[in-house]
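Please read through the structure below; I'll follow up with questions.
The other protein chains are all here in position, but one chain of the complex has been omitted.
Moving on, here comes chain A:
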Amino acid sequence: MANNNDGISVITKFVDTEQKNEILHDSILNHMPCYDKYKEINILSAEDVDLLKKFHDLSKKEKFEYFKENNEIVIILFNCLQTDFNIHLIQYVLTIFYEIIRNDGSSYSYVLSVLDSENLYSYLMKLCTHRDTYISDKSSFLLSGSFCYNNNNFTETQIKDFILKIDFFNITEEGKMDIYINILKIDYYRQDIYELEEFLIILTKNLELSNNNANKQYKSVFCVWLLTFKDSFIKKLYKCNIITLVMNLFKKCKVEKIIRVCLNIIKNILHMDDCFEIIVDNNIIQTLTVLQYDKWRDNDIYDNIVQLLHKLDQRVKNYSNFERYCHELANGKLKWSILHTEKFWLENVMQFEKNQFKAIEQLAEIIKKYIECVINKGDAKNNNEEIDSVTVAVACFDIGEFARLYPNGKKICQNFNIKENIMILIAMKDRDIVREALLCAQKIMLNNWQSVSSTK
């Protein structure tokens, strides 16, 4: 019983924001609007009112079924939207529609086949600027959803008009994001949404780690996912740093649905080189391996993670190669990445003998220069290229690996006077450099006697 309590309390914490919505929906739905009043004013006919009352008394599930099978209820409910003065009625009708659509997305086609799309458009557009935010939220959600699932019923001008007016609707930020999500599903209008000023601002704001609202984060990540279906948008998102933000969120966040959508995003952006670099630099592979062992409610996530890992591994194999290493070396700045792992060296050590061990020579140069820099620190800075400690640490590691793995590595290191420099480095102040230098010295000096004896 105690465990259950804890479990329940954890989840209830989680569920807070969604609870609010749920409670609101239920309260609206449970309270039947005063149909009788309308009967008196003759807006609704007596049969309509009876039908509505009967409808209200059905349970949720029965409501859904009844709705799908009877056109009249759809028409009657929709006509109720025309009555301007009772907010509760409008909220009631909109909530019914919302629940039905949430339950089954294909209801859009059904509703649009029953109702006239012109009427739908004009009524819902009017409601989007209603002073009650709940009503505006729901009506804009419904309208954008209808665009998405049946955009043949609406003209281009109607949809573009809607898009331009989004900023003027009286809606919450979450409502706005719902609209973005709905319209981003249509390829044709993706560019229009992307060009909205507010779009990127809202996205960036909500992808920040400091944002606590999981729902909003989820919706922003969803928007990003919908954009990653097209390469051109991936490039644009990359430029705006949104991809980086998403990766950061992915690493830190534990909410299942966000992880799920992020997995899909990664799957989509894998093939682009610069995005792949970000993935690799952020050590997503490691994160994924860890996530594999977490407990997820959704069983499909395990499969997704494994698949993604597999794809990333394949890509990494093509990506971490000797050429990239030389390129990085030529730049003079080394960073910790997959190019400086044992795995890389195991695969590529034989390639380092090219150009008479030029690469090793360059590494030795880096170490030498750093030492000179430090010794001459008192003097004026004659060379502008300050070698930073990370580069030196990485260089030490690389040299060590080379000495260990290459058949004659130690002898070759002797040619470049590496041992002396490493010894000097051990006395440095920077802890990272000292550690790497110690390890390197170890690797240079010790022999693997077992392998030597086996070759004898």
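Everything below uses one rule, namely that contacts are C-beta pairs under 8 Å (C-beta built on N, C-alpha and C of every residue); 3 or more make two chains touch, one makes a residue touch a chain; residues count from 1.
As a convention for this text, contacts and distances are computed from a predicted model.
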Undepicted complex member, UniProt protein name, chosen from "Prolactin", "V-type proton ATPase subunit E-like", "Protein FMC1 homolog" or "Cell cycle control protein": "V-type proton ATPase subunit E-like"
Of A:Y66, A:Y110 or A:F229, the one touching the omitted chain in the full complex: A:F229
Candidates A:N70, A:T83, A:N103 or A:Q362 - the one touching the absent chain: A:N103
Touching the absent chain when the full complex is considered, from A:K63, A:K185, A:K410 or A:K443: A:K185
Of A:K216, A:R260 or A:R404, the residue in touch with the unshown chain: A:R260
For chain A, residues in touch with the removed chain: 1-2, 5, 8, 11-12, 14-15, 18-19, 22, 102-103, 105, 148, 181, 185, 187, 218, 222, 225-226, 229, 256-257, 260-261, 264, 297-298
